[in-house]
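Quick notes on the structure that follows.
Note that this complex is displayed minus one protein chain, with the remaining chains in position.
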Amino acid sequence: MNELMKKITDFRDERGWSAYHNEKDLAVSILIEASELLENFQWKTSEEAVSDSFQNIKEEMADVLIYLMQLADRMNIDLEEEACKKLEKNAVKYPIDRGLRGE
Amino acid sequence: MNELMKKITDFRDERGWSAYHNEKDLAVSILIEASELLENFQWKTSEEAVSDSFQNIKEEMADVLIYLMQLADRMNIDLEEEACKKLEKNAVKYPIDRGLRGE
Amino acid sequence: MNELMKKITDFRDERGWSAYHNEKDLAVSILIEASELLENFQWKTSEEAVSDSFQNIKEEMADVLIYLMQLADRMNIDLEEEACKKLEKNAVKYPIDRGLRGE
Partner (left out) sequence: MNELMKKITDFRDERGWSAYHNEKDLAVSILIEASELLENFQWKTSEEAVSDSFQNIKEEMADVLIYLMQLADRMNIDLEEEACKKLEKNAVKYPIDRGLRGE
């Protein structure tokens, strides 16, 4: 993930976009891309959406990740580490013998 | 990212949750977590939100990443590769000499 | 609001779109329009966004309302009545003498 982070921050810095970035607007951006991802599924089943819009789905997922990593960079957060910690927290909330739908 | 993906899929499979997963609901889940992330910034400036809710912000960012990776796994998508391709596409749309706000 | 509801349901029925409508996708649609509304404010202050995109903001607000009313119609819900009930519930949660930010 470090290589990707470097590409993302280089892209941003080559264009001087860091000046515009703030945490709130980066969170807004993540949301907007997540909505554009979901839009591929509007009025459709999963199968129909994946069949019709596979390319766009991949691009919107990429957009969500790119903004998420820019927010992580700005806040000095190690995303992979936080994800591991969250999985450990979830493992306590949802022990293996208790089968629950969802998270 | 491969190590993290294994932890995520192990977590899911130890609980048999793959049976509930479908692409549309995973996209819905990404959106919901992105909204919970944004909620930390509601009525606040970036500074206030980061100061008040740093821990929760990190957790919601982790949640977005975890669902994003579960969707990538289900669709056989290489997230980092798609992010690189998207950066290349953006580089054409926003050449370095053209300073534009945003993406 | 009854006159507007009739226009909305007539529009939908003249095109036979009721066949596609289900509560989950109507909720997805409300979300997507709310995100398009928010997009007007991405990277901008309230003043800049209202100045730059007043027309689009009005249209996205209209879209949110139209889908909200279609969901209300489908679920046989009286939106104005539910809003009044929610205000009463909020009034108990936030009594007048207790000054709280937000909801």
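To keep things simple, chains are lettered A, B and C as they appear, and every chain counts its residues starting from 1.
Operating definition for what follows: contacts are C-beta pairs under 8 Å (C-beta built on N, C-alpha and C of every residue); 3 or more make two chains touch, one makes a residue touch a chain.
These numbers come from a predicted model, not from an experiment.
Taking the complete complex into account, A:Leu31 is the one of A:Leu31, A:Met69 or A:Ala83 that touches the chain left out. Not every partner is drawn; the one left out touches subunit C at residues 1, 3-4, 7-8, 11, 14-17, 20, 22-25, 27-31, 34-35, 37-38, 40-41, 44-46, 49-50, 54, 57-59, 61-66, 68-69, 71-72, 75, 77, 79-80, 82-87, 89-91, 94, 96, 99-103. By the touch criterion stated above, the residues of subunit B touching the omitted chain are 20, 25, 28-29, 31-32, 35-36, 38-39, 41-43.
In the analysis below, only the chains that are shown with their structure count from here on.
Copies subunit A and subunit C of the same sequence differ by a rotation of 180 degrees once their CA atoms are superposed, given in steps of 5. Per-chain CA centroids place subunit B at a distance of 26 Å from subunit C.
Shown for subunit A are the residues that touch two or more other chains, namely 20, 25, 28-29, 31, 35, 38, 41.
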